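The complex appears here minus one protein chain, its other protein chains still in place.
Entry: chain A
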Amino acid sequence: MAGRTQVNPTRMELTRLKKKLVTATRGHKLLKDKRDELMRQFLDKVRENKRLRERVENGIQAANKNFLLARAGMQDEVLNTALLAPKQKVTLESETENVMSVDIPKFTFKTRTPDENDIYSYGFAFTSSDLDGAVKSLSDIFPDMLKLAECEKACQLMAAEIEKTRRRVNALEHVMIPELQENIKYITMKLDENERSTQIRLMKVKDMMLKEAHGYEDYLNG
């Protein structure tokens, strides 16, 4: 198989292919390194992601239980009004961090007021104390939720990049480089063959000319 594409067996084509092979080999090595490093970091991140997710899921479930209890002890309307106008407001700042050419977000959150107790947006007179506990449990888990968001997004982005890089590495390794090598071999063989055939032709011509000039034929035939 002389590659999938037909190549011209010329010296110029040979030089071109050789240069291409060098680039492909170097690209392959670099991409392989990138993939390995990305994979290492991804596995660390994904383990952290798993840990955080378990913690957040348990935290939210516990908080939901607390809220259920709080609702049971209060009238719906009271609860609704209590949470109708939140005092606190959270905003995010997002920066991007570059990990092996993948941009991953980094969040920092800011609360509108620095007072921790502003999460209780109601007077304590008409609400059950269960509600305070429920809101507190949710607020405790919130920093972890944000970390989870950051971590999970990073994992998703890195996974996509790893997949892309892996495909490139495989394409270079199993398609591009073997094909180039095959083509180079084909051209070298063809050029060598041409050279040999020229050489033989020249020798033959020389023989013929000598025979003609010196009358070797008669001499040889006796």
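We adopt the following convention: contacts are C-beta pairs under 8 Å (C-beta built on N, C-alpha and C of every residue); 3 or more make two chains touch, one makes a residue touch a chain; residues count from 1.
In this section, contacts and distances are computed from a predicted model.
Undergrad: Looking at UniProt, which of "Ion-translocating oxidoreductase complex subunit B", "Lineage-specific thermal regulator protein", "Energy-coupling factor transporter transmembrane protein EcfT" or "V-type ATP synthase subunit F" names the chain that isn't shown?
TA: "V-type ATP synthase subunit F"
Undergrad: Based on the whole complex, identify which of A:7, A:24, A:145 or A:191 touches the chain you can't see.
TA: From the options A:7, A:24, A:145 or A:191, the contact with the absent chain belongs to A:145.
Undergrad: Check the options A:30, A:68, A:175 or A:210 and report the residue that touches the missing chain.
TA: Within the whole complex, the residue contacting the unshown chain is A:68.
Undergrad: Using the touch definition from the top, which of A:100, A:158, A:172 or A:187 touches the missing chain?
TA: Of all options in A:100, A:158, A:172 or A:187, contact with the hidden chain holds for A:158.
Undergrad: Give the residue, chosen from A:11, A:26, A:112 or A:214, that touches the chain omitted from the document.
TA: A:112
Undergrad: Considering the entire assembly, which residues of chain A contact the chain that has been omitted?
TA: Touch set of chain A with respect to the missing chain: 39, 42-43, 46-47, 49-50, 53-54, 56-57, 60-61, 63-64, 67-68, 80, 83, 86-94, 96, 103-105, 107, 109, 111-112, 119-121, 134-135, 138-139, 142, 145-146, 148-150, 152-153, 155-160, 162-163, 166.
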